[in-house]
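As you look at this complex, bear in mind that one protein chain is not there, while each of the others sits in place.
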Amino acid sequence: MMRIPLPLFIAIPLVMAFLLPVFSGLGRKGKAVATVLANMTTISLLVLAVACIGQSGIYKIGKWPIPLGINLVLDGLSSLMLLAIGVVSSAAMLFSARYMEQYTAKAKYFCLFLLMVAGMNGVVLSGDIFNLFVFLEIASLASYALVGFGCEHEELEASFKYMVLGSIGSLFVLFAVALVYGNTGSLNMAAISDTIKNSGVNAGLAFALCLFIAGFGLKAALVPFDAWLPDAHPSAPAPISAMLSGILIKALGIYALTRMVFNVFGVSIQIGWVLVVLGMLSMIAGAFLAIGQWDFKRLLAYSSISQIGYVVLGIGLGCTLLARGEIAYASLAILGAVFHLVNHAVYKSLLFLTSGSVQMSTGTRQMREMGGLAEKMPVTRATCTVASASIAGVPPFSGFWSKLILVIAAVQAEFYWVAAIIVFVSLCTLIMYLKVQRYVFLGELPENLQQVEENKGSMLVAMVFLACLCVLMGLLVIVPSLKASILEPAVNALTDGLGYSAKILSM
Amino acid sequence: MAEKEKNPNGAKGMTVIVKTISSWVKVLIFLFGIYIIITGHLTPGGGFAGGVILASSYVLLMLAFGREFVEENLSLPVASRLDCVGALLFAAVALFGLFFGAASFFYNYLHQDYLAEKETALRLISAGTIPLSNIAIGLKVGASLFLVVLVLSIFRPEPSGSKEERD
Partner (left out) sequence: MLYALCFLLFMIGLYCAVVKKNMVKIVIGIMVMEYAVNLFLIMLGYRFGGRAPIVGKEDVAGVGGQVSDLFVSSSVDPLPQALVLTAIVISLGSLALMISICIRTYEKYGTFDITKIRRLRG
């Protein structure tokens, strides 16, 4: 059994989410205590996630045996996602200690933020498809409210658009869950996987898989379904943009999709090709649309779409190769995709945090109105450069390694044109981030921005923490022991495919 | 009629007949809600349905008397705290499962052999911790839905142009 009870990952943020509004009703000291408690919650989740590295196990809630009860499953992929959620949420919470002074109702903010973290942890740990849906909805509802937190014109419009599309996505997922229950008679992922292994995928289940791809694709902002992301991410407060772009679209969209495709339904060539095509569309569309943007955060949002395309491309490649039976090549592709997912979580959240820092100092998001902030805001500039170099794929930083692995995997599997497109989109990414650097930090300082100064305190700590991680994460693939303990269990959990059910049912 | 002109709907509540009857009926609806919560493990209903009925009893008062009257009785901060207390109570019920015997979260530690033939003194509480969870959920859902309706009704575009900050 597990040393650490798995429901703690869900219970701690839930309890703190409902405890904090009680504190903040007690005046200024109460608000400070609430902030400290919220930060301690996210940091303790990070510590717990680090303690769970390399372990695996299941936790039966209420001690009900598996087909009857809900169980929580920790395997390699789940522990990696927990680690990523812990890192990004701690950094965003540290940042928001100072940043959210601009808004009123900070207590509700912490409540919603911790609910979102609890929801994401629940999605990642759940071993039961309806439980996954419930936690998906918890996290989504909290994020709809957080996007419109400032209640200004644009934020409300963005929040409404996000909410409508997100609800439609969740309803697709619920419909698919109902179809799967009707066709297999069970809600537990291991039991469904067992049934599908024995009797194959019939028409109802194939339709359910299409609905799952549509629903999770809406949450992950793949290209036909990404209409909400360019509006929602810029309008949200900066730490929320970091959370949304950095971890929410991945935990809710990509993780759930991979879990369904690899472990529950089993891989097949058609699904692999669908994912490859969706990934490539996202990469190209996101990159092209991002280059023409003049709003800093909108550019970052389009760049998110592009980078998620990388991850989905890698997953699709892995799926196709696994279905053909070439496990070694598939492992490499999935390793690239999973590593890119973790990398992108770190550097995209860092980019959004720096854009929030810039916005807090200068009061604007339009890059035409900024310039020359390099002398005035040195720490922000340094961390933004580190993150931009990372995302563009400059050698010693982490982004380079994950893109290299993806290119090698594509070349090895003889998808040469896919490799060419990956390299081309990396060039586009480099162009867009050179544009960011040039217009925001280099160049002339306009007169109305002569008085800006660097932000202090917790915001700097958060940004420097993430920047150090950007630099150090390249070591995750180079040092074999780190790779074997953190990344490989995730890859193995996916390439095991339908063996997931045998592992779970035997525990 | 002079009576109706003095009490236009929505500004100061409804007529005397409506106010009297609804103040009596509200108590009955509240009691019915509590009944649905408490026997939720035996009959259809349970925490959520009972909580909705509790909230709708307050909504009836709000419709009959006007929002200010109800806000004096059960104001926004108090309802908010009740909401949090409900959620924390539910978490506490789940957490205590950790400390009993072969422990795990949500473990039904008060569960007696409900299919046994012996008559025990607490026969009504035959399902262990489920009634406690029902009560916590009923409290939370009732407070939440009441808050939702209260906050939505604050947004009436009033002629004085006052706009309160949401949450």
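Per-chain residue numbering starts at 1, and chain names A and B are given in the order in which the chains are listed.
The rule is short, and it goes like this: contacts are C-beta pairs under 8 Å (C-beta built on N, C-alpha and C of every residue); 3 or more make two chains touch, one makes a residue touch a chain.
Everything numeric in this text was worked out from a predicted model, so none of it was measured.
Checked against the full complex, the candidates A:G182, A:P224, A:G363 or A:P395 give a single residue touching the omitted chain, namely A:G182. Within the full complex, the residue among A:M93, A:V124 or A:A145 touching the omitted chain is A:A145.
Considering the full assembly, A:S159 is the residue among A:T35, A:S159, A:S193 or A:Q307 that touches the omitted chain. Considering A:E137, A:D194 or A:D226, the position touching the chain not shown turns out to be A:E137 (whole complex). Taking the whole complex into account, chain A touches the unshown chain at residues 130, 134, 137, 141, 144-145, 148, 151-154, 156-160, 163-164, 167-168, 171, 174-175, 178, 181-182, 187, 230-231, 234-235, 293, 295, 298. Seen across the whole complex, the unshown chain contacts chain B at 46, 48, 113, 115-117, 141, 145, 148, 151-152, 155, 157, 163, 166.
Rule of thumb we're sticking to: only the chains that are shown with their structure count from here on.
Chain contact summary for the complex, chain A toward chain B: residues 5, 7, 11, 14-15, 18-19, 21-22, 25, 59-63, 104-105, 108, 151.
Those residues of chain B that touch chain A in the shared complex are 77, 80-81, 83-84, 87-88, 91, 94-95, 97-98, 102, 104-108, 165-167.
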